[in-house]
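Of the protein chains in this complex, all but one are displayed in their positions.
Let's look at subunit A:
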Amino acid sequence: MYVAVKGGEAAIDNAHRLLADRRRGDRSVPTLGLDQIAEQFALSVDRVMSEGSLYDRRLAALAIKQARGDLIEAIFLVRAYRTTLPRFGHSEPVDTGAMQVERRISACFKDLPGGQLLGPTFDYTHRLLDDELDGDPAVEPGALRDGAAEPATQIADILGGEGLIEEDPLAPGEPGDINQTPMEFPLSRAMRLQSLSRGDEGFLLALGYSTQRGYARSHPFVGEIRIGEVEVEVFVPELGFAVPVGRVQLTECQMVNQFKGSAKTPPQFTRGYGLVFGQSERKAMAMSLCDRALRAEELGEDIVAPPQDQEFVISHCDNVQATGFVEHLKLPHYVDFQAELGLVRTMRAEYEATRNEDVEIREAAE
């Protein structure tokens, strides 16, 4: 007797059990502690916090462990948790000018107030595998500067003093929230920046790269990149002033791009902006290239390439959405496939029938 495929429930349970087994791997190898992940895979943790839109190192580390190191899966875990948290308001704009910088570089000026500060960067390392890391070699602590740091003036303020760069357009009122409002195009720049900040690093990297290769070229210069901690403040109406609620590490990129002028304004540089949680320079730079490209319409440029098209960029930059929809193709599609199968068979039968008719006609003619 034919029995239809059953037992989905038992199959799922067994699959999850096997997954847990594979996640743990060889039991004789010690399990990873969350502190180990947070300390030694710090940049993975940063990416998960940034694209998961939740600043919590411990939860990001937990997600990475649970996801067997699959970062998009970890991002998904964090997002699915964050969506259940109540929203109690929005912070005051963080003052990145007052950032406690650990790294700050500018490609525009050889020296500038606050100096060039390389910080913990892979730049200028030789990418040679270091066999010593197979063990636990002693590592020197980082060198510390003497005395207080010179304040690092923001590049926009340096150029802005002469009017050489556009003002940061201030959007009045409460910023939108991409979690609270349905996406309706065209999006405001604030909403676009939120989407880009949690967008997939790889996707934005490729799009940003394409702008450098001629698709919506914008002649970018790294005005500056800064990485460090800032204080987050929330305005409390009952108190009448803003109170600090914590500190977050951010990476900010100010891209300075080719100028624009009009009959009313003299030529000036334009800006592309990137801001992400943690230390993620590649992402912040890619984001600032994409942000600039997406301002095409506002700046009166022709829209000729994908990075300038906000529906294209914003609708496809979220890796949680993208991975879900791509991977849904492995769900059963029996009934739709059956429908297509029926149609193809009918059309093939008709094709055969007309061919036979043709043969008969030809034979009759002969």
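As a convention for this text, a residue touches a chain if its C-beta (ideal position, glycine included) is under 8 Å from a C-beta of that chain, and two chains touch if they have at least 3 such contacts; residues count from 1.
Here is the rule we go by: contacts and distances are computed from a predicted model.
Colleague: Name the absent chain by its UniProt protein name; which of "Sarcosine oxidase subunit delta", "Dipeptide transport system permease protein DppB", "Alpha-D-ribose 1-methylphosphonate 5-phosphate C-P lyase" or "ATP synthase epsilon chain" is it?
Modeller: Matching "Sarcosine oxidase subunit delta", "Dipeptide transport system permease protein DppB", "Alpha-D-ribose 1-methylphosphonate 5-phosphate C-P lyase" or "ATP synthase epsilon chain" to the record, the invisible chain is "Alpha-D-ribose 1-methylphosphonate 5-phosphate C-P lyase".
Colleague: Can you tell me which of A:37, A:67, A:286 or A:320 touches the chain that was removed from the display?
Modeller: A:320
Colleague: Give the residue, chosen from A:148, A:331 or A:365, that touches the chain omitted from the document.
Modeller: Of the listed residues, the one touching the omitted chain is A:331.
Colleague: Tell me which residue among A:20, A:206, A:341 or A:359 touches the hidden chain in the full complex.
Modeller: A:341
Colleague: On subunit A, what residues meet the omitted chain?
Modeller: Interface with the chain not displayed, on the subunit A side: 1-2, 4-9, 11-12, 56, 58-59, 76, 79-84, 86, 179-186, 311, 315, 320-321, 323-328, 331-336, 338-343, 345-347, 350.
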